[in-house]
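Submitted below is the structure of interest, expressed as structure tokens.
Of the protein chains in this complex, all but one are displayed in their positions.
On to chain A.
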Amino acid sequence: MRQKFTSYLYYLTLLTVCLTGNAILAQNNVIRGTIIDAETKDPIAGATVIEQDAENRTITGVISDFDGNFAIKIKNPNNNLSVSTMGYSSKTIPLTGASEYTIELIPSVSDLEEVLITAEKPVDNGLIGIAERNLTTSVVTVKASDLENTQAASIDEALQGRMPGVDITANTGDPGAGMQIRIRGTSSINGSSDPLVVVDGMPYETSIPEDFNFGSADEQGYAALLNIAPSDIESISVLKDAAATAMWGARAASGVLIINTKRGSVGAPKIGYTFIGTLSKLPKTIPMLNGDQYSMLIPEEYMNRNGTPLNTLNVKEFQYDPQQVYYYMNYGNNTDWVDAISQTGLTGEHNLSLQGGGKKARYFTSVGYYDSKGVTKGTGYQRITGRLNLDYVVSDRIRFKADLAYTHSSTDRNYVNGTGSGDRLRSVAYTKMPNMSIYEYNNFGELTPNYFSPAQNIQGLYPGTYNPVAMAEYASNIQTGERIVPHFNLQVDLVPKRLVSTFDIQFDFNSTKAKAFLPQNATGRPFTETVVNRASDSDVDIASITSKTNLIYTPDIGDKHSLQSILSLQTNDFIYESHNALTSNTASSFLTDPSVPSRTQNAELQLYTNSSQSRSVAALVNTQYSLLDRYIINVGLRGDGNSKFGPDNRYALFPSVSTRWRVSGEPFMQNLDWLDDFSFRASYGQSGRAPRYDYRYFNIYGNFNAEYLGYNGVYPQNIQLSNLKWETLVGKNLGLNLRMFDQRVTLDVDVYQNTTHDLIFQNLDLTTVSGYNQIDQNVGVIDNQGWEIGLYTTPIKTDKWKVDFNFNISRNQNIIREISEYFPSESGNVDRNGEFKRFLQIDNPFGSFYGYRFKGVYPDLESTQARDANGDIITGPNGQIVYMRFNYPNTDYVFQPGDAIYEDINKDGNIDSRDVVYLGNSNPKFTGGFGPSITFNNQFKLLAFFTYRLDYDIVNGTDMLTTNMYGWDNQSTAVLDRWRNPGDQTNIPRAIYQGGYNWLGSDRYVEDASFLRFRSATFSYSLPKSALENLRLDDLRVYVTADNIMTFTNYRGQDPEVNMRGGDPFGIAIDYSRTPPTRRFTLGIQTRF
């Protein structure tokens, strides 16, 4: 296959060269001349004089001398002569056969003036450009100018909440951390639901290889991959419906994000400079107990368990004995650990760009420097970006582009912020015993400069707990990335305006290195353990080569018809190599590299390498036909081939069809002047998704770690998946577009259903009779369905005032239609604390959860008596009073005064699974955003943006964990209200260490998390023209932005913006965050000269 494909490429290249290489006749003919200023008649030195052929191709060229004279040896007397220089308008004159010319150039002042061009928004789906009004599919575009005021470090952050049906949420607040982008929900269980990113027409790799998670997080890694400087971006489009994404085929099933970077334009060089400075602060977090309050809680909690108190010999942390100097000083404090690991985040970004060009060559180049310090100590992100976008017009029929983008990034993270567990440092800081000191007091009670990192105390040991400040300072976890993406594009108009061919090739070299080191003084553990001086070095190198060859045919078939067809051939070759070394116990905390002699033999340490390669090819035929500008149909067929499948299923065809009926074009609506456009759209499309991992259709042999008689055994690791098929997404979309009042009101409405067939499930449990425990299979059907409305209005538009108001709203539901019999049908144990019951219900949306009804706290013994439906006390056979109990006869816990009351639904005096009721659903009914933008005099501009989610229930997991009083973890100040003495009336049950049933999944933790967030506000001021001229500037704009200003919600937790884990039928939205999104204030300066 590979050879075949490569040879195609050769043929194609050859063809292109042949078509463009015209034979040229040589002639000897010298022409002389002088170039003078048309007004002053002074000679112009240094002007460029070139001979151009009919297609404006440069044949030869010279430069005028000090006196404005030039002499050029022309090849063809029928060609033109073109003269251009700085500060003058270019001039082209036909050669008349004369040998002497005097050419007058007119000074060009008007070049500096703003040129307003009104045109329809061009929409580029990365393959063919179709005017937005003719689109048959659901596409949203945001222009960079709409985003330029937010200080987002990455595109995804900037896009948050601005497009209907595009759900972007932050994973953590740390700099450089990634965001999760979901377009129309999660359509796959195990496959990647991240959208395909297309930059300047070429797919941009963002997928995370299987093993890219040693010591670093995959989501974090994802962020680093999407590291295009936002200021380089011209526009972003999102392809949402399957007919649109079908053009991009495999990997596009989760939607396509199309990013176009800025390019050069004809004009004098413009230097642009942008500065953005941001201050991030941690807003008010959940107040936790201080050391004193904690010292009251823990002994009480422990004794409440069964009466046994804390052992005063072994547990000195709560003795508060001033004579025990060491313990009293080290454990008699009020430490705010969260504060101790927090800092004010500072971000500075500088971006310098140069843009300009002439008719022949245009350039856009930029360098950017981004430096950010996170609100958590030990986190930061630095990035240097460089970009050069060159356009060269060889002739009217031949153009090429050469783009070069380079990014260097460095992410400082805390060592413990590894895969999955999120911000461990912060969660440890929250739960850390607050009576402990940050720095150690010695035996004499003197404060030392050493961090207090005991090997162990009552709370446990690393990795359960540690001194988070020591961890932030001493342990390191740095991920550096180097990525260079050269992209070459050649466009040849085979038949001018009718048949255009483009050829793209893009190389992408992406190298990431993650180095981490865990020194002894961060964990406090003895030197013999492998968590001491643990060094790791991971290196990932990805090289991918992507090519794309398009033939676009646009025949002229009359005014009533229009036709545009494309044939596209695409290839991708992806090579991935990684190595990882993880060793421990280097001789000193200063020896941080695994290459120094250190321990490797323990099971958790490793030396590991991996390499894999995958390829894909695709051919696409797509035709858009329009009749009378009213009836538009687009038909496409894409064939995909992917090396991740076995030979039988390697190739697949994905058709798409979409139509648009412009009702407003019909004669009966012609007289509605206010109506610009009114169209209906319908589309159907398929796209395939390949499994995430390579080589699944092979039976892979692994060898045992142990040896026998000097030999290692080998065994087959997996079932050979030769029948694994493409996961196919079938999307249906109905939409309408309405443009009214001279585009001042725009409404887009879409209803969609995306059905994923042959869902790939990973690691389904299998009966071990087969010899294997688990298998990956194509089983199940999942639906994502919903609707989206986008409304863009300009209610006021006068000379001085312009007010825009945009609004979007959407709803998405995730429903399982079919699933494997191996998949469990329910999840969650209602006889365990902290769990909610979930059922797998075919044809019902995900996200419902069940539990008990919380009714407060038993104030005294009398209240724990069991009562029947009539309210009478239940008595036993001997007349003895029966007390309320839990899960009789299995658990048979008798409720005590101070325990949580759960509603006894069936009035049998026993709280068990029969008392479990429906509590809520985590699917938001509506999500979206809105905001006005007000412009005055083109100088002052106010932008505000709100996001919201309505009507969804989330489990306040933070509340659960900070009020359960179940372990040694520090708790929130809400537990000050806990039940302590008989008769206490409260809603917080008593503290019981590792006992009781006070935090069963109940409606106590379920809250309606509807919220409205004032996401950002920007006020900008542009200097008036007069001032600009004095300053010799083209443009100067200053703005201030505030992010995450305020959240209006009744939700008691920190951040109501919680996601349901996508694609998991048992996923519900649980909020474990203890920190609300950081509040940021940004100052930005943009200038151009």
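Heads up, the rule we're going with is that a residue touches a chain if its C-beta (ideal position, glycine included) is under 8 Å from a C-beta of that chain, and two chains touch if they have at least 3 such contacts; residues count from 1.
In this section, contacts and distances are computed from a predicted model.
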item	value
Name per UniProt, for the chain absent here [options: "Sugar ABC transporter ATP-binding protein", "Fasciclin domain-containing protein", "sn-glycerol-3-phosphate transport system permease protein UgpE" or "Acyl carrier protein"]	"Fasciclin domain-containing protein"
Candidates A:L840, A:L976 or A:L1028 - the one touching the absent chain	A:L976
From A:M303, A:I874 or A:L1028, residue that would touch the chain that is not displayed	A:M303
Of A:F444, A:F527 or A:F668, the residue in touch with the unshown chain	A:F444
Candidate in contact with the missing chain, chosen from A:V325, A:V367 or A:A619	A:V325
Positions on chain A contacted by the hidden chain, ascending	286-287, 291-293, 295-296, 298-300, 303, 305-313, 316, 318-326, 332, 435, 443-444, 789, 809, 926, 948, 950, 972-974, 976-977, 980-981, 986, 1010-1012, 1046-1052
